[in-house]
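Below, a portion of the complex is reproduced, with chain positions unchanged.
Naming follows writing order (A and B), and every chain is counted from residue 1.
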Amino acid sequence: MPVPFEPQDPDYERRVRASFERQAAMTTIGARLAEVAPGRVVVELPYSKALTQQHGFMHAGMIGTALDSACGYAASTLMPPDAGVLTIEYKVNLLAPGRGERFRMEGVVVKPGRTITVVEGRAWAIDQGQEKLIATMTATEMTIAGREGIQH
Amino acid sequence: MPVPFEPQDPDYERRVRASFERQAAMTTIGARLAEVAPGRVVVELPYSKALTQQHGFMHAGMIGTALDSACGYAASTLMPPDAGVLTIEYKVNLLAPGRGERFRMEGVVVKPGRTITVVEGRAWAIDQGQEKLIATMTATEMTIAGREGIQH
């Protein structure tokens, strides 16, 4: 999507990074925020035995968790300073097993909106220097303004 | 769906429980297999600060992870003894914040098939004895037979 998005909040990166830091789930799974740009966020996740399913691959739900954060924060970069972001729904297609040394999840805004923002995510497995697309996501995010306890 | 499903594998429960035990991700998030019936599986998950998002609620991805396991194993109960189950895609609608003492995820088969099985999931938050529906899932599962490394 070669659409250059204009953030409403000049301080979007600091706001997104601070919020990501507060997601204990990201620390638990070992995810880190690799890139934050207007309408685009990249999350990286190393392989961890603790996050696997029965065949030793990364659990689809963990791929989904990191993708959900990438998509939610991609939406958040374009929201007003005081708004919170809430995921209404997401859908994941799993294209290949979660096998690799590390994983890169990218969320890119397709359509920003005052209330609803639609984001597409892609997850790649990185194995011995080779990248492989392993999952795609579509996520619908909602801007929450003026609701106590739901900020950033 | 009050359809009584007939399992092809009389030993389905032992097979599903053994596979669940091998999902390190379930141990990591503290999930346990609460019920295993033909076409229906219940997973329980206690609240854990380690699995939260920025507002202190359970991360949507973690709700999705436990729901994905419930749905995948619900499909697995109806599969042949030597088959493996693979999630092709899942979609989650988040209806309310993941706030509660513990969570119950139920996967129920809507349509079993030789290759494709469709499952519906629901997640409830349990707080001070009160139950609240917080998420729904639709998952498409595939039966994998005769592929090395993908069993159960």
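For this structure, a couple of remarks:
Convention: a contact is a pair of C-beta atoms (placed from the backbone, for glycine too) under 8 Å apart; a residue touches a chain by one contact, two chains touch by 3 or more.
In this text the structure is predicted, and so the values were computed from the model without any measurement.
Of the identical chains making up the complex in this file, 2 are positioned in the shown model, whereas the full set numbers 4.
Operating definition for what follows: only the chains that are shown with their structure count from here on.
When the CA atoms of chain A are superposed on chain B, the rotation angle comes to 180 degrees, reported as a multiple of 5.
Chain A and chain B, compared by their mean Cα positions, are separated by 22 Å. Contact residues on chain B toward chain A in their complex (touch as defined above): 19-20, 22-25, 27-28, 49-55, 59-62, 64-69, 84, 86-94, 149-152.
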